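All protein chains but one are shown at their positions in the complex.
Here is chain A:
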């Protein structure tokens, strides 16, 4: 119980309130990777969910296999396999891709692909649970009005599924934000990678990773507010005391592990 802790308060405050540009860059990278990967994960996940519900046996088989593989392996393994493994085996070397003024480097490509495909497996399960909880009478009524399956999906089924998808989607996005910290192993300087880099130069581990935690907490908290707004929006057609606890496929808000 020594009294002299090795904490550099001035360093801490400086990096917290007046962070150097590379922290801002890392933060920005974390945010946009999370948003893009989550959006792609939602879109692909919906397609996988629809294929699992398909009448065609091979589509169902494909969908289930997809979910099984991606949910059954660690994200870290997937990342290394898709980047280093694929390049090492000579399948694809991840050359830089130029999109307007932005350069999408190899590691970023691999990160986006892996995070999206991984997320799609979880979103597929969430969509599947939401879709299967919709009353069969809704499909009957839509068909009876002369809606074709795509029309019924778009205007009747998905808007109702969305309401059930939003709470677990919020949790998914929280996990996504936290999960991007794994990208440091591909050498991507997102928030975590950046702080790791600073740590290597300054050895102020405690201060820097408290700062990392604060930033992640801030992001996930903002996310929580957005989620609340969305839930209110999609719950607007319920009478006051609506039950929002029966959402299927929930993963705990801060307990997610991959």
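Methods note: a contact is a pair of C-beta atoms (placed from the backbone, for glycine too) under 8 Å apart; a residue touches a chain by one contact, two chains touch by 3 or more; residues count from 1.
Convention: contacts and distances are computed from a predicted model.
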item	value
Per UniProt record, name of the chain withheld from view ["Sarcosine oxidase subunit delta", "Ferredoxin", "Amino acid ABC transporter ATP-binding protein" or "Carbon-monoxide dehydrogenase small subunit"]	"Amino acid ABC transporter ATP-binding protein"
Of A:155, A:203 or A:225, the one touching the omitted chain in the full complex	A:155
Touch residues of chain A, complete complex, unshown partner	135, 137-138, 140-149, 151, 154-156, 159-160, 163, 234, 236-239
